[in-house]
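Everything on this sheet refers to the single structure shown next.
The complex is shown incomplete by one protein chain, all other protein chains being positioned as in the whole.
Naming follows writing order (A, B and C), and every chain is counted from residue 1.
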Amino acid sequence: MQIKEKTRIGYYPGCAITMGSSSEEYGTSVLRVAEAIGPELEEIHDWNCCGASSAHATNHKLSTALSIRNISLAEQSGFKEILAPCPMCSQRLIISQKDVADDEELKKDVEDAIEMPCNGDVKILNYLELIKNYCMDEIAEKRKKTPKDLKIASYYGCLLLRPPKVLQFDDPENPTSMEEIVEATGAISVDWELKTNCCGGGFTLSRTDIVLKLTNDILECAVDAGADAIAVACPMCHANLDMRQKKIEKEYNRKFNIPIVYISELIGLALDLGPISLGLNKHFIDTESVVNAFA
Amino acid sequence: MGKKIGVFVCHCGTNISATVDVEKVAEETKKNNPGVSYTTTYKYMCSDPGQKLLRDKIKEEGLTGVVIAACSPKMHEHTFRNAAIKSGLNPYHVEISNIREQCSWVHPDKPVGTEKSTDLVRMMTEKVRKDKSLKPIKVHVTKRALIIGGGIAGIQAALDIADGGHEVIMVEREASIGGHMAQLSETFPTLDCSQCIMTPKMVEAAQHDNITMHTWSEIESITGYLGNFDVKIRKKARSVDLDLCTGCSSCWQVCPCKKIKSEFDMGLANRTAIYIPFPQAIPSKPVIDRENCILFKDARKKNIKPNDSKVCRKCIDACPIAPVKAIDYNQEDEIIDVKVGAIIVATGFRELEDGLYGEYGGGKYEDVITGMQFERLASASGPTDGKIKRPSDGKEPEIVVFIQCVGSRDPSKGCSYCSKTCCMYTAKHTMLYKHKVHHGHAFVFYIDIRCAGKGYEEFSQRAIEEEGATYLRGRVSRVYKKGDKLIVLGADTLTGSVVEIEADMVVLASAMKAQDDAEQFAQKLSIQYDKDKFFSEMHPKLKPVESSSAGIFLAGTCQGPKDIPETVAQAGAAASKVLALLSSDELEREPVVARVDRQLPPVFSTCIGCFYCQKVCPYSAIESEDIKARDGSVIKTVARVNEGLCQGCGLCAATCRSKSIELDGFNDEQIYAEINAVEFN
Amino acid sequence: MAEETKFEPKIVAFLCNWCTYAGADLAGTGRNQYQANVRVIKLPCTGGIDPLFLIKAFERGADGILVSGCHPGDCHYNSGNYHARRRWNVFRPLLEFCGINPERIQFSWISAAEGGKWVETINGVVDTVRALGPFEGYQKINTIGPDASSESSQT
Partner (left out) sequence: MKIKITTKELKSDFAKEVKDRSGIDVKKCYQCGKCTAGCPVAYEMDYMPNQIIRFVQLGLKREALTSRTIWLCASCITCTTRCPKEVKIAELMDVLREMSLEEGLANPLEKNITTFHQAFLNSVKKHGRISELWMLNEYKMKRPKTALQDLIIGPQMLSKGKLSFLPHDIKGKDAVKRIFEKCK
């Protein structure tokens, strides 16, 4: 096996997972894991928000321009690949990249708006892709802890997989990447049915009722499948399942108390990077059971 | 000497065993029926191992009678009797007890089904006990086929049989062969022009050495049976001598009656009284429409011979044939007799009559036309040279509404079936319309889009996606006239809304119906027909081209709605059946025939010579036979059955006053045995 | 009376091979359920049914009889069913004379396409005969003798 050079990858955290944001522990743990085993992550200079749902839901050109600006910045810094751990960001970046590649006119408008050229030859990775491409051997090599009997339900949500024709990542109906990573950390994957269902995402503030119903279905399914914790790779999924869990329990009158952990945190625990430094103390639902499993 | 009877009870997978305890049936049969020496059950008796089981057991157990308790005898009686032959048992000692169609499938309660099955098996066991060995009857085969109908089905079948080396007589009641297909514009799903593929076939049929064509002719009667049918053909008076006429067109050019609606053009154009239906007609020789010709009208009024009328003699004067003119006003119907061995019925369909749908104008609005009329509009050789123009004012319609299922799937109008072709031809119509009227809009009201066929689904989707036809899911409730527009009131159930369209033209996808005279025709041929008057096939799956009468086959839409490819395939299949039949000089026929008691010496015959049997026999199969003394004097005259003619109905047996006639396979002893075997409590 | 409610009539049906037998098969193919009281005897044509068959069935203990063939005009043998109908017209008064309620025998036309009609007909016959009660004419002849009142006068 070849010894890999530390690859330089552009890091696009996005708004939700930067320090001081709602999902900062995701960003923290991604960076900590990368320091330990991953390719070198270098934050894209002066990145901006991708516009998320609010932009694509209301203004296609704006949405595309906001995303493409970040890609152009990365291109200018000479990156060949960008990691966007937040799947909303990675999805928006990839779709925008494809849209400008397919539409010459749109490309012109966008380049005009962002005042920069865009070549479109940067590859955008989601976090699971990054780990699968660069870190599986390292996890195996450098794993220090093996969790005892920790059953994890891997939850993908929407944005990592759909639209499949554009994202071209894993099987859209029965993905397995996250399970492979979960098993690499020594935890046990449970098979369950709702791993690609929608959690309601951006409706968390505007239509909380919808989010509560969808997340309740997801939590029920995972718990009934025997999961001790749910692994996620998306800050929206995490926010809805973790921060809203108490409210779901109240609304639907069922106690779940199931920790929702980022896949990066699981890797970190297996590498023994320390729960606090991974941000496991920032969760609303106590993660002690997961941390203890790695003791 | 008692028979050794074997009883084989079939599970039919679980078709029987789910509601009949087959083991118990076998057990009870063995226990309670002396003479039943062997019983067993088997998963699929009709399968190869099942038949082997039967063959082996007949030999091993020395069985002299067999009852198979399984599906209807109509399914596999033949199969099992053939298997018995292979083991040396006369096949008429094998009987089927129908415990599937008439028991397990209709009685869900297992104890009830089991009891009934046991009863049915016992009845058959008792019948088998009385079964006698019978020998198949050999009949001579006339190696000639009759095809009734000269549409695409008839033409295809005729060509296939003629190419196979046998003589074909084709009878077509119209003045030309070609049928409906000759009227079509372009055909789905390839959009090749119907004329281009049809006319060469018509010519081929007309020129084929083995095909004799009788147009403007109808079947007068058919008697006889498989291999030996006697057919009377009525050649209707054409008023034109086909041998003399050259089809020069002089006559119809001078005909003064020019305002007769052309049947071929579905009333969208006019024709003369002496006419050929369409330019490519075969034979390309005219016929005089005696209803509308003023000469014939005059002759009828004055009650004189047509030739004596002097009202108009333009056509005969124009006829250049000399010295004898090709036109003969006094020509009369002619009956010709032919003998054939097999018959293919290919009499086609008719389009739903106008006027049935009052809510769509009931034939009142000129611009509400039928599918066939649209075909004529779109046809390059049609009345508008293929330009889409509304019949009322010749304007190019900007909005055309197509209504599907007009007359189909409408039990309230007496038609519950799907006409099968309309979804496809409507999609085709929208395409043809859009090809010819680029800025036009086509709307289609449908209940379901049923396009099952190779390339069909793609074709109908193309109409929507590429040609831009707008499909609306719902039936139309009403079409009415407002100014020069037609207001179409429909619905789109997908949005749950009422749809009102101001259309320029409305096209009804009219149902395919059985011919008006289908019922009488079927009775003439002794073939069965279904509730919609389409002729019935012998078996919906396994005998799709055989009619219920041996030697008579079905092709095309007379059997049910179908499209051209399916019709051609069925015609080919029917032709191959006929070819198989005509390939042998003699045929074997079921020996179910009546027999007059003729125990020796002949004078002991119980027949009293009343000949009531002769009166009831539908086949004139009862002959008389003189029983003579040594000196040649007639002692008495008795009845005798001609087994070549007898079809085995048993009428004579039931009528016989001295109980001197028995029907083989269903003799009194056998029937009484069955009655006696019913378990009455 | 309790026994009467339990009474399940036995019906013997004489069917022609071409129409009604095929119609009964069709009812099976369509899985149309009907009462299991019928026992079918298949003949080529209703025209070939000897009236004595029916008498025999009654003698053996049948409670009702159905004779069914092709519709008028549809007979496989052209005219067999007409003969059957004529024969039945003659036979009917004879039955009454014998003291058999003619309602116990029904005559119908059921084509090969009429699975539903077969079901209706057979259910109708069974219900009618169930209401009439068991046919005991023959037993009475044997056991009670000439005193037995005729059945037709009861109804």
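The criterion applied here is as follows: contacts are C-beta pairs under 8 Å (C-beta built on N, C-alpha and C of every residue); 3 or more make two chains touch, one makes a residue touch a chain.
Note that the structure is a prediction, hence the values are computed from the model and not measured.
Novice: Relative to the complete complex, which of the depicted chains are touched by the chain excluded from display?
Specialist: Checking the complete complex, the chain left out touches A, B.
Novice: I'm checking contacts with the chain that's been left out. Which of A:48, A:176 or A:289 qualifies?
Specialist: A:48
Novice: Quick one: which of B:498, B:542, B:580 or B:635 touches the chain that's been left out?
Specialist: With B:498, B:542, B:580 or B:635 as choices, the missing chain is touched by B:498.
Novice: On chain A, where is the contact patch with the chain that was removed from view?
Specialist: Those residues of chain A that touch the unshown chain are 15-16, 18-24, 46-49, 51-62, 65-66, 69, 109, 112-115, 158, 161-164, 172-173, 197-198, 200-203, 205-208, 210, 214, 243-244, 246-247, 281-282, 284.
Novice: Tell me where the left-out chain touches chain B, residue by residue.
Specialist: On the side of chain B, residues 398-399, 441, 443, 449, 461, 464-465, 468, 470, 472-473, 492, 494-502 touch the unshown chain.
The rule is short, and it goes like this: only the chains that are shown with their structure count from here on.
Novice: Looking at which chains touch, is this a line, ring, star, complete or other?
Specialist: Basically it's none of the tidy shapes, so other.
Novice: Counting only Cα atoms for the centres, state how far chain B is from chain C in Å.
Specialist: Computed value for the inter-centroid distance: 32 Å.
Novice: Between chain A and chain B, what distance separates the C-alpha centroids? Give it in angstrom.
Specialist: Computed from C-alpha means, the inter-chain centre distance equals 68 Å.
Novice: Along chain B, where are the residues that touch chain C in the complex?
Specialist: 72-74, 98, 100-103, 105-109, 112-113, 115-116, 119-120, 123, 519, 522-523, 526, 528-531, 536, 548-549, 592, 616, 618-619, 647-651, 653-655, 663, 666, 668, 671-672, 674-676, 678, 680-681
Novice: Can you tell me which positions in chain C touch chain B when the two form their complex?
Specialist: Going by the criterion above, the answer is residues 10, 12, 18-19, 21-22, 24-29, 31-34, 36, 39-45, 47-50, 53, 56-57, 60-62, 73-80, 83, 87, 111-114, 119.
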